[in-house]
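Here you go, one structure.
Every protein chain but one is kept in place in this view of the complex.
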Amino acid sequence: MYFESWSALWQMGTHGPYVWSAFGIGVALIAANVAWALWHSRTVRADLKRQLQRQAMQEKP
Amino acid sequence: MTETARPVPGHFYLWSGLGLLVAVALYVFWQAPQPNRTVLVVGGYLLSVLFYFGAVRYPHWYWQALVRWYHQLGSPRHFYRISGVLLPYLVALSGGLLLVGLIWGLAFSPPHHEQGNSYRIIYLHVPAASGAMMGYMAMGICGLVSLVWRMKMAEVAIKAIAPFGATLAAVALITGAIWGRPTWGTYWIWDARLTSMLILFFMYLGVMGLQNAIADPRQAGRAASLLSLVGIINVVIVRYSVDWWHSLHQGSSMSIFGAGGSQIHPSMLAPLLISMFGTYFLFAVAVLIRTRTEVLWRERRSRWVKEVLR
Amino acid sequence: MSVFAATLRRELLLGLRTPAEIINPLFFFVVVVSLFPLALTPSPETLRLLAPGVVWVAALLAVMLSLDSLFRRDEECGALEQLLVAPGELYLPVLARLCAHWLLTGLPLVLVAPLLGYMTYLPVEVLDTLWQSLLLGTPALTVIGAIGAALTVSVRRGGILLALLVLPLYVPVLVFGAGSVGRALDGMEVSSVLAVLGAILALAVSLGPFAVALGLRISSGD
């Protein structure tokens, strides 16, 4: 590691707030986007499954 | 479709040897910055060998494979199957690359000789910016494909690319602003690169807005295709016009990669390239997830979807 | 060519019958520009510096607002459907419509611009560049905006969406248009900047109608 200690890594000279806030916001945004896509995929699947089951129920009797 | 293996002919060695010589000569005499030169020359050589084998030597097999690939990609069912196989590998690849690249960049690479540690934002900023740019290019190509060949999957792909591309553009803008504060002394400059990234962000929003405003999915897809195709021309013109505008008024000298090319020390380039490829793969993951969802929804009445969901 | 002439004549006559559609953008242009001295400062030095941008942005917004009426009326009375099912290429009728629309809404802006430039203390030598740049720029704005208008014609209350689609596409025209006036203000030669505006116009007029026609076809669900 380039830094001597964890606190040095955290502070990065005087630039810690900039670097960590940039990485925090950026990674959070990207992760939120992927999570949103996954959540949407899950809800769509659940909806379609329910529809299918309802159709199957209607067809059986 | 099985082609009997033919022995590689002698003149192949001759031509590929000559090609290698030309590539090496290009590499030695070319004035471009070193990393770009390496990528271009090696990539060009590999591509030409691929092209030789494919298009010149075995054209029959090549075209057959291309057409089959195109049809499979264009068919929702095959796309769903293939992307399902691919997705876990892509997730692992992108996650691994991003983890290595970002941690290497944050904790292990040396600081910049003038900017100190604040430059470490580059490891997120540049991948996001280039991902947003490439995403728009991909969207424009999909737009062309969907308009010319009326390929359904291309319309779906546009709808899937836009949200992640917009997010990357936003990330590039935000991280750029935070980086600008310690480096330039201000969060925002109307620099050519910043301005064109902002316009790119708006254009992503425009495509998403148009998609959402039109109820019929086919019509929305085709409208978005046309808009993203027109947008690609605009992105290019904006890039140059803003540059020009600044040569009239104020300096665009603050941009990071100027006309002179960039010289990045290998100890900084390696993590940067790794996180860039990680971002591209993550882009592919996000697009595949959204495309799969959309395909399932659009094809919900077909038999294969019922089988998949069972 | 008779298709072009006939459509142009018809559109001009129809437009002249509803003068509000001609006067409203013009009125908007004049009012917006005259708001700036009230909002900023009446000092000639400041206004002169800001005038190129102010006049150009106001003209751009006026053109954009006028676009809403470009295909809307045709769509409501069914003339658009008729146009789409008619045999032959859509290019010429579309081009004629755009020409008529520009003659009715864009040209008045160009004619009144020198007056507004004078009111914002632009030197008289610069007024030439102002109207020349607008003469080259506003038709390009009309054509580019028409692509957005064609795509949103079936969208109810598509006004804000149209702005979101079209404004990013307007950036190059704005940059070179306001840039040419700014350069003239600094006493530099402007012919090369005007040439770029001309190039954008030539590109927009020659390729834009294809995109507009395609957009209309897409919007009609074809």
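Worth a mention:
Letters A, B and C mark the chains as written, and numbering starts fresh at 1 in each.
In the analysis below, a residue touches a chain if its C-beta (ideal position, glycine included) is under 8 Å from a C-beta of that chain, and two chains touch if they have at least 3 such contacts.
Heads up, the rule we're going with is that contacts and distances are computed from a predicted model.
Going by its UniProt record, the hidden chain of the complex is named "Cytochrome c-type biogenesis protein CcmE" among "Cytochrome c-type biogenesis protein CcmE", "Dihydroxyacetone kinase DhaL subunit", "Acyl-CoA dehydrogenase" or "Sarcosine oxidase subunit gamma".
The chain omitted from view is touched by exactly one of C:83, C:163, C:196 or C:214, namely C:196.
By the touch criterion stated above, the residues of subunit C touching the omitted chain are 87-89, 91-92, 186-189, 191-193, 195-196, 198-200, 202-203, 205-207, 210.
Keep in mind that, in the parts below, only the chains that are shown with their structure count from here on.
Taken as a graph of touching chains, this assembly forms an open line, each chain in contact only with its neighbours along the path.
Of all chains shown, B has the CA centroid lying nearest to the centroid of every protein CA atom.
Averaged Cα coordinates give subunit B a centre that lies 34 Å from the centre of subunit C.
Inter-chain spacing, taken between the CA centroids of subunit A and subunit C, is 43 Å. On the subunit A side of its complex with subunit B, the touching residues are 1-3, 9, 12-16, 18-19, 21-23, 25-27, 29-30, 33-34, 36-38, 40-41, 44-45, 48-49, 51-52.
Across the interface of their complex, subunit B is touched by residues 147-148, 151-152, 154-155, 158, 161, 164-165, 167-169, 171-172, 175-176, 179, 182-183, 200, 211, 214-215, 218-219, 221 of subunit C. Considering their complex, residues 147, 199, 202-203, 205-206, 209-210, 213-214, 216, 219, 222-223, 226-227, 230-231, 234, 237-238, 241-242, 244-245, 248-249 of subunit B touch subunit C.
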